[in-house]
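The other protein chains are all here in position, but one chain of the complex has been omitted.
Up next is subunit A:
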Amino acid sequence: MIRVENLHRHFGGFRAVDGASLEIATGSITGLVGPNGAGKSTLFNVIAGALPPTSGRVTMDGEDITGLAPHELFHKGLLRTFQIAHEFSSMTCRENLMMVPGAQSGESLWSAWVHRARIREEEAALLKKADEVLDFLTISHLKDELAGNLSGGQKKLLELGRTMMVDAKVVFLDEVGAGVNRTLLNTIGDAIQRLNRERGYTFCVIEHDMDFIARLCDPVIVMAEGKVLAEGSIAEIKSDERVIEAYLGTGLKNKETA
């Protein structure tokens, strides 16, 4: 379980995250929604170690992980994707995925020479896995394409693919669906559900597409102006006055009245 306690992240005088407290239960697919600029991505950045918090605490299964570096969190099984897709642009899609398990064996020059057979085996296994993931994401025809040349949506898929290369515990997805077409969005939704059921991944998903959230997430957390506004099932959220207020003129309200 990820627990966030009274987390603050300020930029100068601006409180992007302003005392947010929330929990992400193990085994859940928790949705995180809120208007643009609510502080969702900033919250992710702090949890995932990309930004130090101004104050507050983050724990994972009771262990304090506040301010740990991203690579340390990776080894604890906490992964994330970026709202604006990141990729190793000078490597192929396949190489991108194969980078994910970080530096495991083959660490030292010594073992790179001595254990060449074992490393070749590992590489072969890794390659197979990467190809499976690419297949799963329907981008296997791009496996030898430089990741820098992919379209925005394809980069998003590759981002999701990275989280499938290792056995993660908790995965934070920042708008994986943005810029991805409907059919593929459903595929991504299925992938998330399958990883959740079959491999026990816990997810926290930021998404503006309410249908996507409704289909996958329980519970849903609503953020606005750096604070947690409400939490509950999608139905509860949709009928919550404060939430409708926060979204006034956009998103939910339009949907409700339409």
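Rule of thumb we're sticking to: a contact is a pair of C-beta atoms (placed from the backbone, for glycine too) under 8 Å apart; a residue touches a chain by one contact, two chains touch by 3 or more; residues count from 1.
FYI, contacts and distances are computed from a predicted model.
> Identify the UniProt protein name of the omitted chain, choosing among "Branched-chain amino acid ABC transporter permease", "dihydrouracil dehydrogenase (NAD(+))", "Sulfonate transport system ATP-binding protein" or "FAD-dependent pyridine nucleotide-disulphide oxidoreductase".
"Branched-chain amino acid ABC transporter permease"
> Of the residues listed, A:1, A:91 or A:127, which one is in contact with the missing chain?
A:91
> Of the residues A:47, A:60 or A:100, I need the one that contacts the missing chain.
Once the missing chain is taken into account, the touching residue is A:100.
> In the full complex, which bits of subunit A touch the chain not displayed? Write them out.
Residues 48-50, 69-71, 74-75, 79-80, 82, 86-91, 99-109, 112, 119, 162 of subunit A touch the chain that is not shown.
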